[in-house]
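Please find one structure pasted underneath; my questions will follow.
The complex is shown incomplete by one protein chain, all other protein chains being positioned as in the whole.
A and B label the chains in the order they appear, each numbered from 1.
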Amino acid sequence: MSDTDVAEQPSDMLYSSASRRTFFKRAAATAIAGGALVACSDSDAQKKLAGKADASGGTTAPNPAPLSTAASAEAMDRMHEAGIKAFPAKTEGKGNQLMQPVMDKGVKVYDITAEAVKWETEPGKKVEAWAYNGQVPGPQIRVREGDKVRLVLHNRLTESTAIHFHGLELPNNMDGVPFITQPPVKPGESFTYEFTAPIGNHGSHMYHSHHNAAKQVGLGLLGAFIVEPRRPSASERADIDYVMILNDGMHGYTLNGKGFPATEPIVAKMGQKVRVRFMNEGMMIHPMHLHGMHMTVIAKDGWMQPAPWKCDTLNVAPGERWDVIVDCNNPGTWAFHCHILPHAESDHGMFGMVTALIVA
Amino acid sequence: MSDTDVAEQPSDMLYSSASRRTFFKRAAATAIAGGALVACSDSDAQKKLAGKADASGGTTAPNPAPLSTAASAEAMDRMHEAGIKAFPAKTEGKGNQLMQPVMDKGVKVYDITAEAVKWETEPGKKVEAWAYNGQVPGPQIRVREGDKVRLVLHNRLTESTAIHFHGLELPNNMDGVPFITQPPVKPGESFTYEFTAPIGNHGSHMYHSHHNAAKQVGLGLLGAFIVEPRRPSASERADIDYVMILNDGMHGYTLNGKGFPATEPIVAKMGQKVRVRFMNEGMMIHPMHLHGMHMTVIAKDGWMQPAPWKCDTLNVAPGERWDVIVDCNNPGTWAFHCHILPHAESDHGMFGMVTALIVA
Partner (left out) sequence: MSDTDVAEQPSDMLYSSASRRTFFKRAAATAIAGGALVACSDSDAQKKLAGKADASGGTTAPNPAPLSTAASAEAMDRMHEAGIKAFPAKTEGKGNQLMQPVMDKGVKVYDITAEAVKWETEPGKKVEAWAYNGQVPGPQIRVREGDKVRLVLHNRLTESTAIHFHGLELPNNMDGVPFITQPPVKPGESFTYEFTAPIGNHGSHMYHSHHNAAKQVGLGLLGAFIVEPRRPSASERADIDYVMILNDGMHGYTLNGKGFPATEPIVAKMGQKVRVRFMNEGMMIHPMHLHGMHMTVIAKDGWMQPAPWKCDTLNVAPGERWDVIVDCNNPGTWAFHCHILPHAESDHGMFGMVTALIVA
């Protein structure tokens, strides 16, 4: 969150919105008693909880302690509370939206324009971004193995660029590396990539700039490129398929282009399976930790693992993709965040790489 | 080690202690000839070694070389030697001590008080710490799957806090995330966590603050929470069960709250199996390297791996836990350290994330 000192102000002035309140009410309403969201997002609820046991045994009780610090502790808590009450906060723009291709004689055609935009990563924080079709991350592309694909890149940036299809095993001249496999696509020019999504090479892949890439990818020229298998294996079947792109560059610590509280929660029903496709487009590792339930790891860089394995904290390195399945069998609102704590929380509250999995 | 220039002083003034000498003598005495600790921890021993082959063929012989630098090389070596001779150095306080619960009608009750303490990380280096029951890491909690557990957190800090049981799949209101699953536990207040250790969710877990956590965990509010299985699998049987908590925050690079030479060696007999439970509570990866023997990786975040696999350097990311078995079949004192070398050695000698596995 920003450095603004929210403690001095009514939290509602900064953070509240009707849609957010509705969101939490819905989650709370459908939650199962005894194991779900504790509706402690306002001070009254806290006071009611304090001093008596709840259904599962949680109690708060008075205890002698220093009093002089109560005011500053209270101020810090108000900032933390305000951030969480604001979640999911409204911001302008949404990245990673599924893109529908135009069909041209059996070819799926995607027009992708790279240009500079302003991008709101969290409420009130607008940054310079270089975006595909105005989105950070760029539009989510989903095809099936064997599909014919044409992607036309239009460069409206001030620098040359090119697109590398990270994880796709394409003919060399479609690989997107200027001066090695193609000329750079200069400002004002276009370049057409055309290929068949390779059979057997399905899974969670990415597309991003491969020219001056430390800067261009850092500014937002990246997106998910998912190749569906013709015959999904039993272990990858899921009710919800969620792409989570991690980044840590000039836009701060983000999940799908937004920092908490503007990140997007994943909402599932009890008993549903959620597939999360982690993709790291940043410069640092991010060990993603899910509360309340474990993750079963099924694929690495699109390739099925020889045997699925379980964890609750998955270390995702730059350029890697990891696919996991979460069996949503524990109701409630569960924190889901990078466990490098300075990527997720400051003394002003949670920020950056934090979201929630809500099982309701 | 500290920046103090020990080269100018008799090394014994800073580092030596009767207990340390005894320790090394015991290790040496029980070591098996030909493969064990070379008793080169004092200058006489070195001189005896120099110039003649030992049992396994090591020799030192004179060779023409620059002489002008001999004095400074000698000074550096004395600092390195002093650090190693001091190992394991005595410091005040020991973290990660197994805590015995109080039984209350079949419930294992743990009273945990969070408060500020001074913590000695290495001889003479005292830091501000926030500790559970005065320990960094906090007391080691060990229960069995299916056990009823009550943990009463008393907050004697100047900030609110809360405990998250990292890796345990608990009812949501026991998850310890202020404003999402419970109110913050304010200075002077207490909060009771009560739950059944979930069946099937055994293994190496952790408990730590989840409020202002980058600071609070960094200052020491963390500990091991181990859930024993009812029926351990054959692959996890071990003679020695050792928890090694890695940290890298405000207290420097530490193993179980201490930096070398104040870290604790693991001492095993030939033929014993040692289980090491690595837990990373820091902000950086730590690839832990064992000399002389490999590690067989059996579990990740408490979950058994589908097939054990071997390594000698295991990359442990923040929030991760990895369990390994070492089959102690090679006698001697073996360095065991983070292989990010600036976390383990400076020109003043070894420091930080270094310990030893002694097979005697």
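To be clear about the criterion, a residue touches a chain if its C-beta (ideal position, glycine included) is under 8 Å from a C-beta of that chain, and two chains touch if they have at least 3 such contacts.
If you're wondering where the values come from, they're calculated on a predicted model, not measured in any experiment.
With respect to the chain omitted from the figure, which of A:124, A:183 or A:232 is a touching residue?
The missing chain is touched by A:183.
Would you write out the residues of chain B that touch the absent chain, in ascending order?
Chain B touches the missing chain through residues 31, 34-38, 40-41, 45-46, 49-50, 53-67, 69-70, 72-74, 76-77, 80-81, 84-85, 285, 287, 289, 291-294, 307-313, 315, 330-335, 339-342, 344-347, 356.
For chain A, which residues reach the chain that was dropped from this view?
Touch set of chain A with respect to the missing chain: 150, 154-156, 158-160, 164, 166-167, 169-175, 177-195, 201, 210-215, 217-218, 283-285, 300-303, 305-307, 315, 317-321.
Rule of thumb we're sticking to: only the chains that are shown with their structure count from here on.
Can you work out the rotation angle that lays chain A over chain B using Cα coordinates, in steps of 5 degrees?
120
Using mean C-alpha positions as chain centres, tell me how far chain A is from chain B in Å, no decimals.
The answer is 34 Å.
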